Structures are given as structure tokens and as C-alpha cells.
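Structure first, then comments.
Only a single protein chain was left out; the remaining protein chains are all shown in position.
And then chain A:
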């Protein structure tokens, strides 16, 4: 990991870089890119259906970061979190423009999901969010699956509806209830 959300000095560096990027500083933009693009690419790669699509989405994400850096507010979110949201949205836009996801990926996803939620009490390295993990484990399996497929793999309500064999409106209700439950579990913060 070259980036740690928990490291305040790195965090401050990134905030400074974001401000410089907002004033169109290409050197700062390159430094920001060098520090964070591997992380963003990994996030985008999980959502995109191919390596090429991931590259395209990452490029789009960085153009959006450049264009909207002036909207970044360090009081609301950390730079990496703000950029992650932009990158995930860019990847999601790319996925939803394209053809249906191949159903073969579903099998891989099931295995990945199983890996993603190890037994309670297993070691965590501080970056994987033990609190969030615990709260996700508190959700019913279907609900947990929906949240993870949506966040990590960019599933739309429609895709979740097909995968879990529930009406789209129900999916929306379940997602929102799950989110509220997560928020409460995390202490409302």
C-alpha cells in the first residue's frame, strides 16, 4: 500500500495537491496521479468488464478529477475518498453504457464475496475497516450481497433485481434499509 488513509501527513499532502490541481497545476496533478492511480485503477478494475474498459474509465475519472477539483472540500471527505467516488461513478457509467455483464462473472463474484467476509475474529490490518466488516456481517446474507455487489462491482438496481430475483422497487427498499442499518451499526456517524 502506498497510501494510508490513517496517515495524517500524507493526507495533508494530498489535500494540498488537490488544491493545487484546482488551480490547474499540472505538476501537482501528476504527483496526485502517481500517488493514487494504482489504488483507483484497482477500484475501477473490479467494476469494469475488461482491462480496456477499466483503462477508459480511469482516464475519464482523471479528467473529471481535473475538471472538478475545485469542488473538493476536505471538510466533507478525504481526497482519496472523493476521488474514489468519482472513479467508481466513471466505471459505473462505462459498464451501464455497454452490453450486459456476462453471467459467467457471477460465479467468480460468489467466490470473491465469500473471501471478502472472513469469519469474525480473523485478523484485520486496519485498512479493511473492521467496524464496517462487523456491521456488514450483521446484515442478512442477501442484503450484504446487494451492498457489496453494488459498491464493489457496480451492480445497478436492475442487475441486483435479476440476480436476487426481486422486483426493482424492492431492491431499492432493501438497499436503503440496509444502508440505514449500517449507519446505525457504525454509531450513526
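In this section, contacts are C-beta pairs under 8 Å (C-beta built on N, C-alpha and C of every residue); 3 or more make two chains touch, one makes a residue touch a chain; residues count from 1.
Convention: contacts and distances are computed from a predicted model.
For the chain of the complex excluded from view, the name given in UniProt is "Regulator of SigK" [choices: "ABC transporter substrate-binding protein", "Regulator of SigK", "Glutamate transport system permease protein" or "succinate dehydrogenase"]. Residue-wise, the contact with the chain that is not shown comes from A:38, picked out of A:12, A:38 or A:169. Shown as candidates are A:16, A:93 or A:142; the residue that touches the absent chain is A:93.
Interface with the hidden chain, as seen from chain A, comprises residues 1-2, 5, 24, 26, 29-30, 33, 37-39, 41-43, 45-46, 52, 55-56, 58-59, 62-63, 66-67, 73, 75-78, 80-82, 84-85, 88-89, 92-93, 96-97, 116, 127-129, 132-133, 147-148, 150-152, 154-157, 160, 171-172, 175-176, 179-180, 182-183, 186, 189.
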